[in-house]
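For this view, one protein chain was removed and the others were kept in their places.
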Amino acid sequence: MVSPMLWMFSTALKPPGEIFAGTFRLWPEHPTAQNFVVAMTQVPMLRLFWNSLLVALVVTLAQAFTSALAAYACAIFRFPGRSLCFGFFVATMMVPFQVTMIPNYLLIARLDMLNTYAGLIVPQVVTGYGVFMLRQTFKNLPGSLVEAGILDGATSWQILWRIVVPATRTALAALCVLFFINTWNQYLWPLLVTTDKMMKTLPVGMQEFVSLEGGTNWGPLMAAASMAIVPALIAYVIAQRYVLESFVTAGLKE
Amino acid sequence: MTIRLLLLALFIAVSAAPPAADAADPVTIEYWHINSPTFGGPAVKELVQAFEAKHPGIKIAEKFQPGVYTGLMQQLQVSLAAKRPPAVAQIGYNLTAYAAGQFPHVLLDKYRQSDPAFFKGIPDNIMALGNLSGGLHGIPFGVSTPVMYYNPDLFQAAGLNPDQPPQTWAELLKVGQTIKDKTGKFAVYLQQPNDEWIDQTLIWGNGGRPLSEDGKRVGWDSPQAIEAMQMWQDMVTKTKIAANLTWEEGLQAFLSGHIAMCLTTIGRQDHMRKNASGFQVRAVPVPRFGGKPLATATGGNVLMIFATDPAQEKAAWEWIKFLLSPEGATIWTKGTGYLPPRAELATDPKYLKPFFDEAPMMKAALQTFPYAKPWVSFPGSRGLEITKILIKAREEVLEGKRPAEPILKEASQQANALLSR
Partner (left out) sequence: MTRRRREYLTAYLYLAPGLALTAVFVYWPLVASTTLSFYDWNLVSPTWSAVGWQNYRELVGNRAFWLALVNTGKAAVAFTVLTVVVPLLLAVAVLRVSDRWRDIYRVLLFSPTVISMAIACAVWLWMFHPLYGVINSLLRLVGIHGPAWLSSGDWAIWAIIIVTVWKTFGFNFVLYVAGLLAIPAEMYEAARVDGASERQLFRHITIPLLAPTTLFVLLTTFILSPQNLFVPTQILTQGGPNEASNNLGYLVYQLGFEYFRVGYASAAATLIFLLFLGLTALQFYFAESRIHYGR
């Protein structure tokens, strides 16, 4: 399960002559930090990190927000066209991304938003995955919760943010982690939108080490990849702690 | 009616025009290339600096495109659709016919009259790489040849002389058998990427043509092609001296000492030298077919101009001229391992002789240079699919369930049908 990751770290620490050694060694004979240095200097690593972080955070929050709103409507309210709207969101997952990629690129280009954060973020703000998942979670809440809120005279907005969201925070946390990691590792859309070196995200920037013509620079590539997984792992660990904590308190309550 | 509206919306999106530039500003042109930091990236920066010093009114915005030539084409297509193409881009030879036929670009024949001095010194066989039906579409810039890298240690282990690697395919088959018998390792790997460069090299080498002179038939079903591909199939399935692996797998296996000989591009020589595990890589020209002369497909790229603005076009042409000047070509060759388009630079001590003296593997490419043939790209709007058909034919041949002849005949039929579109 984890051996690929071990190989990744192991390669990051090996000098070029050892990477393709006939027999595999987990710990290099002459471990070196050279690859990390190369990765940081040949590619504006910190800037790429920052770009990826900013985009991932904003997209995660935006996706959580829009998904919660839409799921709230589809799960809690009763109105004509409810199933249709829900289907409308879910069906977006079935549209092959190659279909949306080019028209969205043309639109962003037309709006002069290429090589901008807005261009990277805006087309991704809604996700059918999130709407679907939260609708399931909201719908699974005990009916008494929301009814209590209505009896107390709360507005639907208050019910959403004061009752529904806190009650489902485990699911929301899990969803946010997935959104973050997805956006953090995203490649194809940032590739299209950013040609400017300083606006690229981490996955796109790492491609500078890959060359089928001149040979991929495996050492620095794996070093960059090792550095790249850190924020995603942190996001997961934080969410896990948060989720775990919720469980503990939920078990003690009532 | 609605369909019209929808198409209209798509066309509006597609027809976004970039803002017009002020005539007094320095002209900034975009140059798209595939030179990663370890494959010529620093050379590009050096070239930009040198050029801007000579031409203060022009700024070069060089942009690296991942995915090598195919990746660059994909980005190019999208940016052309958005009417924001780069001024100059590197187009791989195997994609040139498609780009020339389908992408709006500038025809360069007019510069023959205005800049005749530039064209002197570039050998005809190289210039031909940019010359397609209808005119000069691009200036050949990157020039690479396939070479045969080999592992002298494995030769020694098999009791063979490492200073005398095989020069013909017949010799290679013998040597290969010895290596397999004595060391148990694979003797040879011919690169199997998502293109047909080596396949074309085999066809040219055996005296065939990948595409007929009139451009109406592919040459994969000619007797020479069938013979060459059958030989490859036998090496993989019958005598089992050749490995059937994906490109990256094959190269890695060579570097880790599992394969004795490896036919791939000279562009990789620096990577090979640095990454070989425990042995010194050497290189020689690829084997010949018996008494037939050496002939290889040429890899690399042409420079095509996509600028629509006259000021940008002018700047782009100046940039191209610089890139192929002796000064520019020297920086370029040193940084990439591509051969200089101007052959005499290689022996000129002022320019590239020291470099070639110090990189012995480059000699193999130099020896191949006079015999370089085009990497034929297939004309018409279905040219790229034809390439895929031929790659799939190779994959089927190497799988070995049928002999080469029927596979190649079928593939050629399909390809020929698409040629006429």
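A and B label the chains in the order they appear, each numbered from 1.
One rule holds for everything that comes next: a contact is a pair of C-beta atoms (placed from the backbone, for glycine too) under 8 Å apart; a residue touches a chain by one contact, two chains touch by 3 or more.
Since the model is a prediction, treat every value here as computed from it, not as a measurement.
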Just list which of the chains on display the missing one touches.
A, B
Against the hidden chain, chain A presents residues 1-5, 7-8, 22-24, 66-67, 69-70, 72-80, 82, 85, 87-100, 102-104, 107, 122-126, 128-129, 131-133, 136-137, 139-143, 146, 156, 168, 170-171, 173-174, 177-178, 181, 184-185, 187, 203, 206-207, 216, 218, 221-222, 225, 228-229, 232-233, 236-237, 240, 243-244, 246-247, 250-251, 254
Considering the entire assembly, which residues of chain B contact the chain that has been omitted?
3, 6-7, 9-10, 14, 70, 74, 77-78, 80-81, 98, 102-104, 186, 192, 194, 243-246, 248-249, 252-253, 256, 258, 381-382, 384-385, 388, 391-392, 395-396, 398-399
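In the analysis below, only the chains that are shown with their structure count from here on.
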For the pair chain A and chain B, the C-alpha centroid-to-centroid distance in angstrom is 37
Looking at the complex, which residues from chain B come into contact with chain A?
10, 12-14, 16, 34, 36-41, 63-69, 75, 78, 81-82, 84, 193, 247-248, 251-252, 255-258, 265, 267-268, 270-272, 274-278, 336-337
Chain B touches which residues of chain A in the complex?
16-22, 42-43, 102-103, 105-107, 109-110, 114, 191-192, 195-197, 204, 207-218
